[in-house]
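A single protein chain has been omitted from the complex, and every remaining protein chain is retained in its original position.
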Amino acid sequence: MIGSAAATAGLLVAPLLGEEARKNAAATQQADPNAIPVALDVNGKVHQLELDPRTTLLDALREHLDITGPKKGCDQGACGACTVLIDGRRVLSCLNLAAMNSGKKIVTVEGLAGDGRLQAIQAAFIRNDGFQCGYCTSGQICSAVALIREGRAHSDAEIREWMSGNVCRCGCYLGIVEAVKEASNATV
Amino acid sequence: MQPFDFVREHEVSTAVKAGSRDGAKFIAGGTNLVDLMKCDVEHPTHVVDINAVPLSKVEQVPGGVRIGALVRMSDLAVHPLIVKNFPAISQSLLVSASPQIRNMASIGGNLMQRTRCPYFRELTWTPCNKRNPGSGCSAIEGENRLHAILGTSDACIATHPSDLAVAVAALDGVLTLRGPKGERQVNATDFHLLPGNTPHIEHDLKHGEMITSLFIPDGPHAKRSSYLKIRDRASFEFALTAAAVGLDLDGSLIRSARVAFGGVGTKPWRAKFAEAALGGQRATPDVFRAAAEAEMKSAVAHRQNAYKIELMKRTLVRALSDLAGGVA
Partner (left out) sequence: MMPPLGPPLDRVDGRKKVTGGAKFAAEHNLENMAYAAMVMSTIPSGTIRSIDTAAAKRSTGVIAVISHLNAPRLGPAPGQPPAAGQPGAAAPPQQQGNFAEPQLIPFSDNKVHYVGQRIAVVVADTIEHAARGAELVKVTYDETPARLDMQQFREQGVDRAKSLFTKGDADAAFASASVKIDQIYRTPHEHHNPMEAHSIVAAWDGDHLTLYDSSQNIFAVQQTMSRLFGIPKENVHILSQFVGGAFGSKGSTWPHVVIGVLAARMVNRPVKVFLTRKQLFFGNGHRPETQQRVALGANPEGKLLAMIHEGMSQSNDVCTYAERFVRPTKAIYAVDNMRAINPIVSLNLPSPTYMRAPGESPGMFAIESAMDELAYALKMDPLQLRLVNHADVNPEDGKPWSSKSLKECYAQGADKFGWSKRNPEPRSMKSGRDLIGWGMASATYPAHRSPASARAVVKSDGTVTIYTGTHEMGMGTATVMSQLAAETLGIPVERVRFEYGDTTLPPTPISAGSMTAASVGSAVFGACDALKKRVAEIDGVDPATINAESYHTILSKHYLDDVEARFDAKPPQQEPHATQAFGAHFVEVAIDQDIPVVRVQRMVSAFAGGRILNAKTARSQYFGGIIQGIGMALLEETHFDKRLGTFTNVNFAEYMVPTNADVRSIDIIMVPEEDHDVNPIGVKGIGEIGIVGVAPAIANAVFHATGKRVRDLPITIEKLM
């Protein structure tokens, strides 16, 4: 086992870098001069935010609204972990500036289960073990909700192709396909 | 990402005005621009959101179809007009990117997307003539398995990544551009530029100009057209090679053909030599192969991408064979 580390030398790092850092820290307490007003309707609730125009929808959700269901996988549109529904369509929140979404209806994985009751697809993901670590799951589920609405669940091959924008490094694809099939059958 | 100010415009005229400011860029889907801004490759100081500009119609017009620049890839892919009369366009869209990206990305933006060359995108400290003109090309002697073999220069071998642009090039698409000085039309094949000594200049779009629509003419080539894309991964990958093909057939006689290549060119590659070799010939595998050979004569391989020359030939032969169906 790990040896005990009865270090006695005391804390080696002093806080604060000096006057300059203190000033900087104080300066950051003030409003960002570049910030613009953005109203985000997330899961049926409108949030009035002042955001740096650079803020992506993903960062607005995760860092400003503490809505952390949408995940940051690659932050470059190559994995699908950040998938949310905007006006009913599945999109990537990482390549989407928050400011572009004023007035749109955004639904994240948190908004799917109404009154604490899981949607069929959520229950099907659990039953079919469509995840392991769970980090891609929010995106997989949002994507699956849209896929079923898009009418792309006719066959295993079709589901596979239309779920391929959601990478799962744990390799839960077989469970995901089963879950989508099951939920699709439950919804029709 | 460099700071910028953000405005939303609702009309073409005001958008063009806003987009004419120094350092301005239009944003539609954002799938390419935001990505490259995060990579510290794109540095707009003004970002003009054009999503509210009414350019989202797909319309039958005399002689063809007019597609608004803000139509989304996913919508165009399943539009009945496109599916029926321009299958290559629909197919090229359905094998692009992922469903989510196709829901976001606009047609105009797709044609404007920039290369995936890692020296350009990710390795921003390395020489790249496209990102930093005059600094040199890291790919020519570097990791270039995915790089171009057609239209390359000593300054750049970066591959154009779009699938749609290849189908559009094959089917004689025409772009309508609107700028401060008014409107003009450009053939899709002339829109993208070869790198030459100026790989940072990628297309014929002047500052402040925006793509407003894309016209694709009707015709037998459009109606009998297809798009074949070859990739390592079964989905969600840029092309190793791709062929957009259109045939005007009289029985097994090829009256004329339309051919463009993807994954191999520094621009969407209209294959005029291949077309010439096909016109007036019977649709047979030998003729297809000869057409492929004719086009690939000018191909230049680098250390890791020589396979693309043969693969592109086989891709074209396969695309034509499948399209010609029973007659081949």
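Note that the chains take the letters A and B in the order they are written out, and that residue 1 is the start of every chain.
Rule of thumb we're sticking to: a contact is a pair of C-beta atoms (placed from the backbone, for glycine too) under 8 Å apart; a residue touches a chain by one contact, two chains touch by 3 or more.
Keep in mind that what you see is a predicted model, and the values were worked out from it rather than measured.
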Where does the absent chain touch, in terms of which shown chains it meets? A, B
Per the whole complex, from B:Cys137, B:Val264, B:Ala291 or B:Val317 the residue touching the absent chain is B:Val317
Out of B:Ser20, B:Ser235, B:Ser256 or B:Thr284, the sole contact with the unshown chain comes from B:Ser235
Touching the absent chain: which residues on subunit B qualify? 1-3, 38, 40, 116, 118-119, 121-123, 125-126, 138, 141-143, 145-146, 230-238, 240, 306-307, 310-311, 314-315, 317-318
What does the interface between subunit A and the hidden chain look like in terms of residue numbers? 1-17, 20-21, 24-25, 28, 32-34, 52, 54-55, 59, 62-63, 66-79, 81, 108-110, 112-113, 118, 122-123, 125-127, 129, 131-138, 141, 159-161, 163-164, 166-177
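Operating definition for what follows: only the chains that are shown with their structure count from here on.
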Using mean CA coordinates as chain centres, what's the gap between subunit A and subunit B in Å? 30
Within their complex, subunit A touches subunit B through residues 34, 36, 52-54, 56, 75-78, 80, 83, 89-92, 94-97, 99-100, 143, 146-147, 150, 152, 160-162, 164-167
Sites on subunit B touched by subunit A in the complex: 1, 3-6, 8, 27, 29-31, 34-35, 37-39, 47, 49, 51, 74, 97-101, 103-104, 234-236
